[in-house]
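Below: one structure in structure tokens.
Heads up, one of the protein chains got dropped from this complex, but the rest are sitting where they should.
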Amino acid sequence: MSPDLIVILTAVLAACGCGLIGSFLVLRKNAMLGDAISHAVLPGLVLAFLVTAGRNVVPMLIGATVMGLLTAWLTEALSGTRRVYADAALGVVFTLLFAVGVILVSLYADQVDLDQDCVLYGEIAYTPWNSLVIGGVNYGPRPLWVLGGVFLANVLFITLFYKQLKICSFDPQLARSLGINERLWHYLLMGMVALSVVAAFESVGAILVVAMLIIPGATAFLLTHRLFTMLGLSLLIGAVCALGGFYGASWLDASISGTMTVVGGIVFGLALAYNAMRRHLAQRLALRTG
Amino acid sequence: MDFWDLTLRFFALGDVNVRNVVAGSMLLGCSAGCLSTFVYLQRQSLIGDALAHAALPGVGLAFLVAGSRELGFLLAGAALTAWLAALVVNLIVRTSAIKLDAALGIVLSVFFGAGVVILTHIQKSGAGNQAGLDRFLFGQAAAISGRDVRLLLVVTGLLLLAVAAGFSRFKILSFDRGFAQTLGVPVGRWQFLLTTMVVAAVVIGLQAVGVVLMAAMMITPAASARQWTDRLWLMTLLASLFGMIAGLIGAYVSFLAPRLPTGPWIVVVVSLIFGVSVLLAPRRGLLSRMVGFIRQRRATMQDHILKALYRAGMASGVWDRGYDRVGMATAFGFLPGDLRPALGRLRRRGYLELVNGAYRLSAEGREEGARVLRLHRLWEVYLSRYLELPADHVHRDAHEMEHILTPEMEARLEELLERPEFDPHAQKIPYPERREPA
Partner (left out) sequence: MKPGMKNETPVEVHDLTVAYHRKPVLWDIDFALPEGRLIGLLGPNGAGKSTLIKAIMGLLPPLSGYVRVYGETFEKNRELVGYVPQRESVDWDFPVNVLDVVTMGRYGRLPLLARPGKKEKELAMRSLAKVGMAELAGRQISQLSGGQQQRVFLARALAQEARIYLMDEPFAGVDAATEKAIVVILKELRDRGNTVFVVHHDLQTVREYFDWVMLLNLRLVKFGPTAEAFTSENIQNAYGGQLIILSEAAEKLGQHR
């Protein structure tokens, strides 16, 4: 596989994996929780590095996922004390966690294979050389394996538990009255979000992961009224962002993850315009026939 | 130079550099804290996050267009793109079914992504003196110069003046927009002004805190200040103060280790202030609530003892019967361990007398025991008359309310119920002797 193809594939898997699970964040009006989780995983990552003294994937994934769940739980606990509004609680928790993470990175930069730039932009361009070596055998780029695995996990999760996710996102009260453990599904979803964020983190960085979480789903939301179609479209849009980002970055001579986000913004903008036009036309039609 | 030398040098403020850094950081903290109050109350906390991230492309563009690293240009560019971001968020929410949270996330990440593109482009194009732009990511208070301070001073001064002048309007805007509109207040214009001021506060802070963490300065000072007071002017003042403290300490850290980014340290400090506020603030603080619970439990235990002794006295007619701790426990169903501290306190308060190792009610204790019993039975009467609850349902409720009813409520109950003689279980209600009819 050529290095370019590897990078493209990594970008596509990152965007699609995040976009798919992130669609539910958009539907649950919890997009900023996705933003918070993607910031808060940083200290978990750094601690996992420090503790395992290496770039071992599994502790990294676990550490960061735990951090993500902790963020969701802390935020709820804090706003549950009723001393702080819910949106502020979110802001307080994730900014603190991210600040701690950045401090750890800057203090232990030499022991931890992360630096400030990587945290923000990711280093997707280095993917072809980031090899997974087990027992002396080189299995190829590690991020591809991780992202591929997480992508499959997301697809599996959503396929198996489609109806639970649907009803818990649409009408949590009905779900609870029917005996469905809505809280459990909420945390499972947040866990999958955290997992996806961590997997994409080293490729696209903290803040641009947010774009990949929200933009595909939000764009798809504007284009269709069916949940299943929306999820499928989010995959397509994620891929478009990835491809556009890759080729745009070489044209602009700029960061790939940044360009992916800008492409996402453009795609979203187009969908917004299209949607607005459609609504306008529908209104005019209704007025005339009404 | 060792740690203490550095610390002394810093706080002596002798060095002009130190003074600049301190001044700049504190000004940022002040303006951000001040504006954060209104943002918090309008439940728009996460907008600060979006605006801050959206400032990044503006910084880059200003550099490209103006070709200079002059702070004034950079901040102007930052303000422009941040303001644009606010407009776009509004646009998205108004023209589609996308909700505010997703709109914020999209604008935040797209603008930031554009900023990253511009920054990395500048980096690669080799415009060597761009290295300074990086400092807007995580903040570099050490880079604040004297000229920067003058600019910050002017802007902060204007902001504070504007807040003071328009205070009553901003207050009503934050608490009850709808009401403000009915009063004829041009809500749209004032909100426009407030948003502009928030953008300015965000942009001022970028040098010290950086784009990524500026959100914290627009949220945490206000959330902390809220714990200490219900009054808006005081909350605004406290939030500014907390912001300034965080700025100061952040500058201190930057001074000790100039290569560390300042932003995270400022955030850690302001979060600590938040933690302390949530725990220790009087009334609202969690600690204060815990203390309140403990006091309440103690008072309840003491009430139960007095009531039990009083009932025994009422039933037997014997008032000087004393009980030792174990005897009391057995007779009335208490745990001996629970009794020990309560008995000591009751004695200290003068409600119990200790005679020959046995406790009995003093005259005051008799009155107090009667009061608790009276409250219990009055409440039972109230429940059975006004809620029409049957007699066997009222006891549990009264058991709790007897500790909560104030003397004022007691008087009103007595009046409302016309001084009933008996409770729903046909038990006599004890009234103080001096109020018995002659």
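We call the chains A and B, going by the order they appear; numbering starts again at 1 in every chain.
Operating definition for what follows: a residue touches a chain if its C-beta (ideal position, glycine included) is under 8 Å from a C-beta of that chain, and two chains touch if they have at least 3 such contacts.
These figures come from a predicted structure and were not determined experimentally.
**Q** Of A:169, A:196 or A:219, which residue touches the hidden chain?
**A** A:169
**Q** If I consider the whole complex, including the chain that's not displayed, which of A:180, A:236, A:252 or A:266 touches that chain?
**A** Residue touching the chain left out of view: A:180.
**Q** At which residues does chain B meet the chain that is not included here?
**A** The list for chain B reads 97, 292, 296, 382-383, 386-389, 393, 396-397, 400-401, 404-406, 409, 412-413, 416.
**Q** Counting contacts across the full complex, list the positions on chain A that touch the omitted chain.
**A** Considering the whole complex, chain A reaches the absent chain at 27, 29, 82, 160-164, 166-167, 169-171, 173-180, 221, 224-227, 229-230.
By our rule, only the chains that are shown with their structure count from here on.
**Q** Chain A to chain B: how many Å between their CA centres?
**A** 31
**Q** Please output the residues of chain B touching chain A within their complex, sorted ascending.
**A** Contacts found on chain B: 40, 43-46, 48-49, 53, 92, 95-99, 101-102, 104-106, 108-110, 112-118, 120-121, 124-125, 137-138, 212-213, 215-216, 218-220, 222-223, 226-227, 260-261, 263-265, 267-268, 271, 274, 278, 284, 286.
**Q** Which residues, counting only chain A, touch chain B once they are in their complex?
**A** 26, 29-32, 34-35, 78, 81, 83-85, 87-92, 95-96, 98-100, 102-103, 106-107, 116, 120-121, 207-208, 210-211, 213-215, 217-218, 221-222, 249, 252-255, 257-262, 264-265, 268, 272, 275-276, 279
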